[in-house]
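These notes concern the structure reproduced below.
Yeah, one chain of the complex is gone here, protein chain that is, but the others are all in their spots.
And now, chain A:
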Amino acid sequence: MRPISTSALRPYVCPSCRYARVSNRRRFGSKPAPVTDIYDVVCVGGGPAGLALLAALRASPATSKLKVALVESQDLDKARSWKLDPHQFSNRVSSLTPSSVSFLQKIGAWDRLDVSRTQPYQGMEVWDGETGSKISFDWSAETSPFEDLRTVATMTENANLVHALLSRIAASGDENLSIFSKSTVSSIENGAADGPNGADLSAWPVLSIAPAGPARQTTSPSRIAARLLVGADGINSPVRRYADISTDGWDYERHGIVATLSLADQVPPLFPLGTRNAYQRFLPALGGPIALLPLPDNNATLVWSTTVENAAYLKSLSPGAFIAMVNAAFRLSMPDLQYMMRMERPSPSVTNLDEDPHESELTWRLQHTPAPSHLPPMVTGVQEGTVASFPLRFRHASTYISPRVALVGDAAHVIHPLAGQGLNLGLGDVASLSSTIEYAVTHGMDVGDILTLERYTAERYATNAKIGGTCDILHKLYNVPGQGPVAWGRSLGFEIIDRVPFLKGFLMRNADS
């Protein structure tokens, strides 16, 4: 953690700006440009977490009078005009828990979402590909016949959410609000001891904001001071580096493959009609689980965590072979899958094949594999250009706060996606931080003071550590291949959870918090 004494603060200078700063100094001497503006809250990063914080602050009457700014390197105009064909879906989709949804409702962002593009699901089938033991999460046992079936989570495209948040922020007016789009933070340093109004800003972060791209050389950066600087700037957070907050973690040496898929009709349909299920099968022999999460109509989004080599192999397959592999991954045994993962790929020049070798391999092997009752419908298509992969990592900052600094979302924690909790944790951070700021404003507290911020870290640190840690343990448990004692133990755990209704209800309520 950054020590409180100001002399120990280390400025953050973005790597590409270091040279420019030196030449700048040579030209103008060592005196930096004066601070042009002082903001109450400056948020670096305009992803879902940063925008949700801004929207939450604008929505509450107590905090709506705060002077706030947001800095984002991407062009937010593109996100504002986001429009996709109704039959197409982005591959960046998040599973929002009911508490995330109610937070978004509370800040008035949910109404601005294109709800026809979201898909709630009420049940979840999770099973172990090695032992076949299974656990079904659904709310039917917990819901009385007189109320609607409870939702496990709602699948929402990130672009849809960002679009809704931007529209909510725009609706709050532009008084006391500055959005620096297509701008990068070129440096964060402490202010001068002789600031405006005779104020001593030597413990205040001062950001130099320069337009991104070619305009950078010609325009002089604006310098703004922040009462509270919020880092919503992702895994390599510059704000975290400025605050000198260390972060612990490891890379899983796994990649997550995502894709937008279309499915065959569900036969027989789920009861009650209109309900949807999510499916997840752990594949210990391939390095992680495969999950299929529902999107509107017969579409679904895929998240398949697997080894880096498998991910590269899957991405290189033709659409037909890729679909065959996804269907196989939900149905075939581990040895069958390992075999198919090493099959020769037909060279691109051979185009006159009647059937892709992966497809015929799957058709043949399925005839000899018993089918359990909880399988998802067959995948029939993959939307062009949606197959992508990203590295899986675990990170947790040593603290989320420092004087005049708070971290939210990926800047504070990055977790394994197997429970789909990443964005939910980020929104939980934002809900907590915005209510902390609201409390401070109504109680005469300085919103950047450590006494204010410690309420936030006290509320979130243990929760995030618990969920991140659980995902990490599940990942490790389900990477032990074969039928050894670990496989036996985890099957026993699954069976117990599945059969004891009280325990399952407890877990489901916990997953939602």
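Throughout what follows, a residue touches a chain if its C-beta (ideal position, glycine included) is under 8 Å from a C-beta of that chain, and two chains touch if they have at least 3 such contacts; residues count from 1.
Note that contacts and distances are computed from a predicted model.
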Can you tell which of "Ubiquinone biosynthesis O-methyltransferase, mitochondrial", "Large ribosomal subunit protein uL5m", "GTPase-activating protein" or "ribose-phosphate diphosphokinase" UniProt lists for the chain that's not drawn?
"Ubiquinone biosynthesis O-methyltransferase, mitochondrial"
From the listed residues A:W82, A:Y339 or A:Y439, report the one that touches the chain absent from this view.
A:Y439
Looking at A:S81, A:S116, A:N197 or A:S220, which makes contact with the chain not pictured?
A:N197
Can you name the residues of chain A that touch the chain not displayed here?
4, 38, 65, 175-176, 195-201, 203, 225, 439, 442-446, 449-451, 454
